[in-house]
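Right, subunit A next:
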Amino acid sequence: MTLTYYLVLAAILFTIGAVGVLVRRNAIVVFMCVELMLNAVNLTLITFARSTGTVDGQIMALFVMVVAAAEVVVGLAIIMSIYRTRRSASVDDANLLKY
Partner candidate 1 sequence: MIEAPDLSYAALAPLLFVLGAACVGVLVEAFVPRDARQPVQVALALVGTVGALVTTLLLSGTHETTAGGALAVDGPALFLQATIAGLGALSILLFAERGLDPARSAFVASAAVPAGSPRDRELLTATRVQTEVYPLASFAIGGMMLFVAANDLLVMFVALEVLSLPLYLICGLARRRRLLSQEAAVKYFLLGAFASAFFLYGLALVYGATGSIRLRDIREAGLDGGGDTLLVLGLGLLIVGLLFKASVAPFHTWTPDVYQGAPTPVTAFMAACTKVAAFGAILRLLYVAFGTAEWTWRPLVYAVAIVSMVVGAVLGLTQTDLKRMLAYSSVAHAGFLLTGVLGLGAGGEGSGLAGTMIYLLVYGLTTIGVFAVLTLVRDGDGEASHLSQWAGLAARSPLTAAVMTLFLLALAGIPLTAGFTGKFAVFRAAIEQGAWPLVVVALLASAVAAFFYLRVIVLMYFSEPVADGPTVGVPGVPTTVVLAITATATVALGVLPGAVLDLAGQAARFVG
Partner candidate 2 sequence: MSASLYLVAMIAVPAIGAAAVAALPRERGLLAKQVTLGVSLVVLLLAVLATAAFDVDGDRFQLTTSVSWIPDFGAEFALGVDGIALVMLLLIGVLVPLVVTASWHEADHGPRPTRVFFAWLLLLEAMMVGVFVATDVLLFYVFFEAMLVPMYFLIGSFGGPRRQYAAVKFFLYSLVGGLIMLAAVIGLYVVSTSQLGEGTFAFDALRQLDIDPEVQKLLFLGFFVAFAIKAPLVPFHTWLPDSGAEAPIGGSVLLVGVLDKVGTFGFLRYCLPLFPDASRFFAPFVLVLAVVGILYAALLAMGQSDMKRLVSYTSISHFGFIALGIFAFTTEAGTGAVLYMVNHGLATGLLFLVVGMLISRGGSRQIGDYGGVAAKAPLLAGAFLVAGLASLALPGTNSFVSEFLVLIGSFPERPVFTVVATVGIILAALYILLMYQRTMHGPPRGVLLQQDAAEPAPGLGTGGATATATATRTAAPGTLRVLDLSRRELVVVAPLVALIIGLGVYPQPLLDLIEPAVSATMSDLGGTDR
């Protein structure tokens, strides 16, 4: 049975995440979409680990999870602070800086 399906699925997930970033307004959701992309990558890594028969891919997946966690910490902190000020988590409200 082929691994291509997994890769395709991962690609689809990645795309969904990317599109989500573009279409969703809520900062949290946007951020979650990014997380989705990261997890799509994880799936890819695992698949390749399987195909190449090395463990590197799995290790990398673990690394990615850790990094993602760190990103969540930082990200939520930032989003919180601006939410407190603006009472809104919509990324479209934050556009004082332009042109």
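The candidates came about this way: all candidates are chains of the complex that A comes from, given by their letters.
By our rule, contacts are C-beta pairs under 8 Å (C-beta built on N, C-alpha and C of every residue); 3 or more make two chains touch, one makes a residue touch a chain; residues count from 1.
The model shown is predicted, which means the values in this text are computed figures rather than measured ones.
By the touch rule above, subunit A in this complex touches candidate 1 out of 1 or 2. Within the complex formed with candidate 1, the residues of subunit A that make contact are 7, 14, 17-18, 21, 27, 30-31, 34, 37-38, 40-41, 44-45, 47-48, 51-52, 54, 56-57, 60, 63-64, 67, 70-71, 74-75, 77-79, 81-82, 84-86, 91, 94-98.
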